[in-house]
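A single protein chain has been omitted from the complex, and every remaining protein chain is retained in its original position.
Residue numbering begins at 1 within each chain, and the chains themselves are lettered A and B in the order written.
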Amino acid sequence: MSSAAITRPSIEPEWVLPSRGRVGMFSLIAAEAAIFTIFVVAYIFYTGKSLSGPMPKDVLKLPIFNTVCLLSSSLTIHLAVRALRNAKVAVFRLWWFATIALGAIFLFGTGREWHHLIFDEGLTINTNLFGTTYYSLVGLHAFHVIVGLIALSIAMIFTFLGKVKPEHSERLDVLSLYWHFVDAVWVVVFTVVYVVGR
Amino acid sequence: MDKRERGRIVGPIAGVLILLAEVLQGASLCSAASGPSIPSIFKPESTPADSIYRLSLLVLVITGLIFVIVFGLLAYVVAKFRRRSSDGPEPPQVYGSNQIEIAWTVIPVLIVLVLFMATARVIHTIQDARKPDGAIEVTAIGHQFWWEFRYPALGVVTANELHVPVSDSSHRTPTFLKLLSADTDHSFWVPRLAGKTDLIPNRINKMWIDPHEVGVYVGQCAQYCGTQHAKMLLRVYVDSPEQFEQWVQAEKKPAQLIDAVNEGQRIFETTACINCHTISGTVADGRFGPDLTHLMSRDTIASGAAPNTPENLKTWIQEPDTIKPGSLMPAMKLNDHDLGALTAYLETLR
Partner (left out) sequence: MATETIVLTGVDRGARPIGERLHDWVVTVDHKKLGILYILYALLFLIIGGIEATIIRIQLIVPHNHFVSPQVFNRMFTMHGTTMIFFVVMPMLFGFGTFLIPLMIGARDMAFPRLNAASFWLTAFGGILLYFSFIGGNGLYGAGNAPDVGWFAYAPLTSRAFSVGHSTDFWTLGLLVSGFGSIGTGVNFIATILCMRCPGMTLGKMPLLAWLNLVTGGMVILAISPLTAAQIMLSIDRYLGGHFFDTQAGGSAVLWMHFFWIFGHPEVYILVIPAFAFASEIIPVFSRKPIFGYPVMVAATLCIGFISFSVWAHHMFTVGMSSYGNTFFTMTTMIIAVPTGIKIFNWLGTMWGGKIQFTAPMLFCIGFLFQFLIAGLTGIMLGASPFNWQLSNSYFVVAHFHYVIVGGILFTIFGAFYYWFPKMSGRMYSETLAKWHFWLFFIGFHLTFDFMHIPGILGMPRRIYTYEPGRGWEMWNLIVTVGTIFQIAAILVFVFNLLRSLVKGEPAGNDPWDAWTLEWSASSPPPEYNFATIPTVRSRRPLWDLKHPEDPDWKYE
């Protein structure tokens, strides 16, 4: 047997709190940002400190096309969510698919770049400090792109099954926050690795 | 007041008295603890250690005062505001006081400022000290689990026992050490001479000592470096200028070739010993283990783990794990005859 003291709600102003999903996603993004920061710090710290082996300026080329693809995917995902919010499910599907495609192109491009670096330039993760920090940082980012693509693909599957409705736009907006974060990280990685560090 | 109430006061008071007794006894024992072999940071005999000691007194006085005041408050509050009867209204519900908050913010900030200024000054005087002309230069290289000491200007290489001249305030001869490591992190700590500084691979660290009293000062490695971190001991011999000069001259000489121990020398040169050890004047020039050229000039072996006696030497060669299990000296597994001859040879390395 239990007794509970309850209060009778009087006429109160509306009680509005932030959305759980958004706060949760921002917190996750903060944690991930901290991990990336450490890898970026390591990269910057070790710039120019390799004792041997290929140096960044010898082997790195600006991945312009890849970058354009990835950053555009931020735009397409934004358009997708906006379309869903306006109940344009078909348009949403189009832009969402474009996002996945652009992300996949980015990954493929990274794969090609790595293939070239490993087999043509002889740069691997254990070649020197540059190799270690480069593959770790770019690889960590690529890993997050993969995770993002998996999540986006699951949403795509649900879309094809007809289960995604305009009322889900909030949730997909939260997911898109993750994708924007991945793109933002790429801006930092691109700047540090391909621009400043070369 | 009833028995339970009394018990509630007696308990804490007894506890506090015991604590006070502890502290006083500890303090007195601390200060009484002063043999040469007791490496107390409160018995400095070298300039950096002196500066730290003086700073520490200031810090202790300030923190001691803070303790007395705050603990006094706590004791007072606990005694005065205990509930005396189970009934009765709730006490006045006070939510806070801005003035008090400001007071106990500003005062600690001022205390911190004072402490910080005093500390910053000592950091600078110790770390940014200029090396005077008469300084002795030593390169200390940390190994698992022994210390290598090289005096580049004097042409001396030794291990585990560091000799430095005493430094007179009129003619200062401090010793400036360059600290390197051959493997993992170590830390050079001889409390009575200076604070500790780490030896880190791929990094050059610097420290200095300026001892004023002749004597032997003990210390040990103070950064966990593996299995035998505990027995990577240090002995610093602060010699008079004449003794130091004598020592340097003896150390510079290569090992004497003595016919009587020829066999032992041959065993040394043809066994794995020379892979790790150097004896200058012979073919042995290994660098993995300590330089043995003047082994017998040292009081201890195995970086302080055992006194330097023939028995211990034999044990160290045959079964190092009984002295320092996990050290990197291999068990040489010599037969008795060879062991005897080898030890006899080593005994001549003065």
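In this text, contacts are C-beta pairs under 8 Å (C-beta built on N, C-alpha and C of every residue); 3 or more make two chains touch, one makes a residue touch a chain.
A quick note: this is a predicted structure, and the numbers were derived from the prediction, not measured.
Chemist: If the full complex is used, which shown chains touch the chain that is missing here?
Modeler: Missing chain, whole complex, touching shown chains: A, B.
Chemist: Check the options B:T197, B:Q265 or B:T278 and report the residue that touches the missing chain.
Modeler: B:T197
Chemist: So which of B:V112, B:A153 or B:V283 would be touching the chain we can't see?
Modeler: The single option touching the absent chain is B:V112.
Chemist: Which residues does chain A use to touch the chain missing from this display?
Modeler: Within chain A, the residues that touch the unshown chain are 1-10, 12, 15, 17-20, 23-24, 27-28, 30-32, 34-35, 37-39, 42, 45-46, 49-51, 124-126, 128-129, 132-133, 136, 140.
Chemist: Which positions on chain B touch the chain that was left off?
Modeler: 8, 11, 15, 18-19, 22-23, 26, 29-30, 33, 35, 37-42, 49, 51-52, 55-56, 59-60, 63, 66-67, 70-71, 73-74, 77-78, 81-84, 88, 90-97, 100-101, 104-105, 108-109, 112, 115-116, 119-120, 122-124, 126-128, 144, 179, 183-185, 187, 189, 191, 194-198, 200-203, 205-206, 218-231, 233, 304, 325-326
Just so it is clear, only the chains that are shown with their structure count from here on.
Chemist: Give, as an integer number of Å, the spacing between the C-alpha centres of chain B and chain A.
Modeler: 50
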